[in-house]
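Contents: one structure, followed by commentary.
And then chain A:
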Amino acid sequence: MFVAATIALLITMALTLWRALVGPTQFDRLLAVNSFGTKTVLLIAVYGFLTGRPDFLDIALVYALINFLGTIAVLKFFEQDDLGSGQYQEDDY
Partner candidate 1 sequence: MEATVANVLLTFLAVTAVGIIMLRDLLAAVILLGAYSLIAAGAFVVMDAVDVAFTEAAVGSGISTILFLGALSFTRHDQKPRPNHSWMALFLAVAAGGLLIYGTLDMPYYGSATSAAQTNPGLAVRFLEESGSEVGPPNIVTSVLASYRGYDTLGETMVVFAAGIAVLSILGLKRRRPGENAPLDAPGDKTTTLVVNSSADDGSIASPNEMKRYPRQRHRVLQVVTKLVIPFVLMFGLYVQFHGDYGPGGGFQAGVIFASGFILYGLIFGLQKTRAIMPPSALRILMCLGLLLYCGTGLLTMVLGGNLLDYNVLAHDALHGQHWGIFTVELGVGITVTGVMISLFYNFASKRSL
Partner candidate 2 sequence: MNVQIPALLILVPFTAAPLCVLFRHAVASWVIAFCANFFSFFAACVVLSHVRSEGVIRYKVGGWMAPAGIEYYIDTLNAAVLVLVSGISLIVLVYSYHTTKKEVSLSKHHLFYAAWLMCLTGLMGIAITGDAFNVFVFLEVSSLATYMLISFGKDRRALTATFRYLIMGSVGASFILIGIGFLYAATGTLNMIDLAERIPDSESQRAVLVAFSFICIGVMIKAAIFPLHAWLPNAYTYAPTAVTAFLSGTATKVSLYVLLRFFFSIFGFEFSFGQMLLTGVLLPAAIVGFLLMSLVAVFQTDLRRMLAYSSVAQLGYIVAGIALASQAGLTAGIVHIVNHALVKSALFMSVGCIIYQIGHAHRPSFDNLFKRMPFTCIAFIISGFGLIGVPLTVGFISKFALIEASLEQNYWWLAVLILVSSLMALVYVARVAEVMLFRKSRQETPESSGMSEAPMSMLVPMYLLIAIGLYFGINGSATLSLAGEAASQLLSGFTMELSQQ
């Protein structure tokens, strides 16, 4: 079961990587990389079960977090050309 899932995930990752390399726009790349990150999280989780040591899930958790952070950072850069500006911020509060 886990073998099948691993193979499926690797195929998925290959396809996603192809999109990331080909583009054509930066958003496509970002989308592909974001999706790739999710697949990596899954791969590591499944791989942990495959080898009978599901203790690596901490790492999968980090990946999930970092993947989100990276995507948001790139998006913000697309929109603002800058990381620190307060443009995402409400003018009230």
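Brief remarks on what is shown
To be clear about the criterion, contacts are C-beta pairs under 8 Å (C-beta built on N, C-alpha and C of every residue); 3 or more make two chains touch, one makes a residue touch a chain; residues count from 1.
If you want to know what made the cut, all candidates are chains of the complex that A comes from, given by their letters.
All values reported here derive from a predicted model rather than from experimental measurement.
The candidate from 1 or 2 that touches chain A somewhere in this complex is 1.
By the touch rule above, chain A contacts candidate 1 in their complex via residues 3, 6, 10, 13-14, 17, 20-21, 23-27, 29-30, 32-33, 36-37, 40, 43-44, 47, 50-51, 55-56, 58-59, 61-63, 65-70, 72-74, 76-91.
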